[in-house]
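Written below as structure tokens is the structure these notes are about.
Only a single protein chain was left out; the remaining protein chains are all shown in position.
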Amino acid sequence: MDLTVRLPRGLVLKNPIMAASGTFGFGPEYAAYVDLNRLGGVSVKGISPEPWRGNPPPRVWETPAGLLNSIGLQNPGMEVFLEEDVPFLKTVDTAIVANIIGHTVEEYRQVAERLSQEPRIDAFEVNISCPNIKAGGITFGHDPDQAFRVMEAVRAVTEKPVMVKISPNTAEPWIVAEAVTAAGADMISAINTLVGMAIDFKARRPALGGRTGGLSGPAVKPVAIRIVYEIASRVKVPVIGMGGIESAEDVLEFLMAGAQAVMVGTITFQHPERMLEIIETLPEVLNAYGFASLSEAVGAALPSRKEH
Amino acid sequence: MDLTVRLPRGLVLKNPIMAASGTFGFGPEYAAYVDLNRLGGVSVKGISPEPWRGNPPPRVWETPAGLLNSIGLQNPGMEVFLEEDVPFLKTVDTAIVANIIGHTVEEYRQVAERLSQEPRIDAFEVNISCPNIKAGGITFGHDPDQAFRVMEAVRAVTEKPVMVKISPNTAEPWIVAEAVTAAGADMISAINTLVGMAIDFKARRPALGGRTGGLSGPAVKPVAIRIVYEIASRVKVPVIGMGGIESAEDVLEFLMAGAQAVMVGTITFQHPERMLEIIETLPEVLNAYGFASLSEAVGAALPSRKEH
Amino acid sequence: MAHAFKVRIDEVRVPAPDHAELIVHSGELIKARPGQFCHVLTPGMLRRPISFSRIDRARERVGLLVQVVGSGTRWMAERQAGEWLDVLGPLGRGFDPPEGERPWLLVGGGVGIPPIFAALEAWGAQRTSSLEVVLGARFKDYLIMTDDFRRMAVEPALATDDGSAGHRGTVVPLVEEWVSQHPQGQLMACGPTPMLAAVSRAAASLAGPVQLALEQRMGCGIGACLACVVPAEPVGPEGPRYRRVCTDGPVFRREELVF
Partner (left out) sequence: MAHAFKVRIDEVRVPAPDHAELIVHSGELIKARPGQFCHVLTPGMLRRPISFSRIDRARERVGLLVQVVGSGTRWMAERQAGEWLDVLGPLGRGFDPPEGERPWLLVGGGVGIPPIFAALEAWGAQRTSSLEVVLGARFKDYLIMTDDFRRMAVEPALATDDGSAGHRGTVVPLVEEWVSQHPQGQLMACGPTPMLAAVSRAAASLAGPVQLALEQRMGCGIGACLACVVPAEPVGPEGPRYRRVCTDGPVFRREELVF
């Protein structure tokens, strides 16, 4: 079965399975475990103009079927990324998505402009939804006007395909999706993590160094499916779905809810090879539920599709 | 260990464990399985002035460590409740919380006024956060002004203790908590369910009859802990915590995050007797983590407590 | 006070591919009526409702016959004799006993067959009137318990979707035929909802009671959560009223239901 996914501005994925930002480093880290050439794409760790330190440890905490993290977007900044990681990325054949972050609209613009010059970068994912930093990050993602301004600034400096990553922590995430689409976003990716917390009984304080953290993993899948479904029902641009994917069945659930492709995060920590297994079994699973092609499954559960 | 909880307006619980609304019927249903006299309290299924039909089936769907439901607040209306269930409730000695719902501010007022005349009802829980109905319900819970007006109308007609149940589906749930406290709420209960969805592969549509549903169970605990912690940090009134409680350790986590008492929902379906087991083991668990009393644990992880 | 309790699995039978029948020992569950169910703890969030395939009061054993359709039934099918199940039950409204004089038709589809067999086992011996059994399934292998019926000296009429055993197609034509021949008859059926809807229509003219055992996704299993509802009479301006499979059913009279 042909698993190719054709997205706006000529972005082509070999298959709909990409590594989710922040769970796959900048690419080289998992290269010993996963043949990157077989992935649909890799969204690298969030990149800012200058280095960010991140939050104090502990930075992860297990929860029922989930994971809380408060990495705080630690990254060495765009110049180090270009120097140290892009040369490796040039040796692999998979779509590279640069996940970009900033404290201000200007910082988003800066990093998009600089990385736009790098041909190895195939697309941008504008992260306005990270719950783990105080300024910037999620605050842009909760306000359609600010989200619009970030996307507008990024659009002004790049011709590459751009997706905006949506926060699940608002009542109506599709409002932000509509705002950034109006500002020129080519795609929406959803969801980022839910804000959560755990208590360390012995320390008598929140378990994570950053106090609150972002919840990911299978626990959040129903929230993600619903947001993908609502956005796909309302917005014309393609949606990249994620949140709790563990299996090819989970991928099918996102596809049927309206996603054209997906990203896989937390489960990679448990099973580095899981994305490849999913890619291998996806055709069988599509067939088992009566889909002759990938595109047939996309949006199959949306109301508009039922009326046809 | 004395587990008594003293709450505003003379509401006294034998212990901090109450049954969560919608998971325990109106009281009689579980009476064959659980000695209600041993519970801290029971929050009954949401009650409206007139009968509500609820949503089409299927109404529940399993998710990883969670449960989606779209019951849609089916209930026989306040008069049937008073006639058919209150007589039974008069035979048991536990705090009875009437969970009330309405499509309009006026409906909330009506049901509060009518039930306020019934001495067996010890307190109200104003449900402005149910994601499973279209009009009323969650729309009140997402708008601090509307939430204020609902609480104001309820306050005008009852002297009984009133808690307002908060939706987790907004960026800053404490804003609604602050609004209803300003309108005279004596307590906050949190959280109601997260909005979610699952896809039925064979039917090629959302699995629940109501399309979206409310996510509960262990999966949501980190979201609940964080919201309880934030509300308890900001609002002066007592917080009743819930979301994913399975064990006495989970209860302790809510207490340390600032809850004075808790409600237990989804796990009761799996283990009807679990609430009683929790009540029995809570003193040991408190002791194991160095708490000599219940009140010592309340808020132990809050920043204000650390500064003392 | 009622409570969840543990029952020992005495024996595990494999009546067909993808099926397992757990024979469990329990002085409590043998109080069940055919058509009642128990709510079985599995590793998932919710218990699984399973009917009784046989109720052996003398030996204090009941049967739980499952078809593997997902994680919970797979887990059940993997149990071994000597292990324990955590159950709530018996739960729900079972079949009312057949009326003595009326011709009696039992209709089972797929994993709706077990409670039908339990009904035959409980009441078949005292029957004074004619009795027939119609069983349907997707294909031959899934026509479970046919030997059990034969041991009760009943030769069931069979139907399979693919014609691999008995009539090709559903049980409905067989039911229609029986109804036309036995206007004074009574009927008990259990199976997938579309089958029950068709059986209900086919049996509309019967003079005797038509009892249908329904399935619905359940939460509590004891009447508290209102998860397990099905559309029922009376139909008001907003549509049918909703009633609970776990306590108002699983067995309903056809007049009570709206398909």
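For the reader, a short list of remarks on this structure follows.
Letters A, B and C mark the chains as written, and numbering starts fresh at 1 in each.
The definition used in the following text is that a contact is a pair of C-beta atoms (placed from the backbone, for glycine too) under 8 Å apart; a residue touches a chain by one contact, two chains touch by 3 or more.
Keep in mind the model is a prediction, meaning the values are calculated, not measured.
In the full assembly, the chain not pictured is in contact with A, by the touch criterion defined above.
Among A:V5, A:I71 or A:C130, only A:I71 touches the chain left out of the display. Across A:G10, A:P57, A:G290 or A:P303, the single residue that touches the chain missing here is A:P57. Taking the complete complex into account, A:G22 is the one of A:G22, A:P168 or A:P222 that touches the chain left out.
Looking at subunit A, the residues touching the absent chain are 22-25, 29-30, 32-33, 35, 45, 53-54, 56-63, 65-67, 69, 71, 74, 217, 266, 268-273.
As a convention for this text, only the chains that are shown with their structure count from here on.
As a whole-number value, the distance joining the C-alpha centres of subunit B and subunit C reads 36 Å. In terms of their C-alpha centroids, the spacing between subunit A and subunit B amounts to 34 Å. Contacts with at least two other chains are made by no residue of subunit C. Those residues of subunit A in touch with two or more other chains do not exist in this structure.
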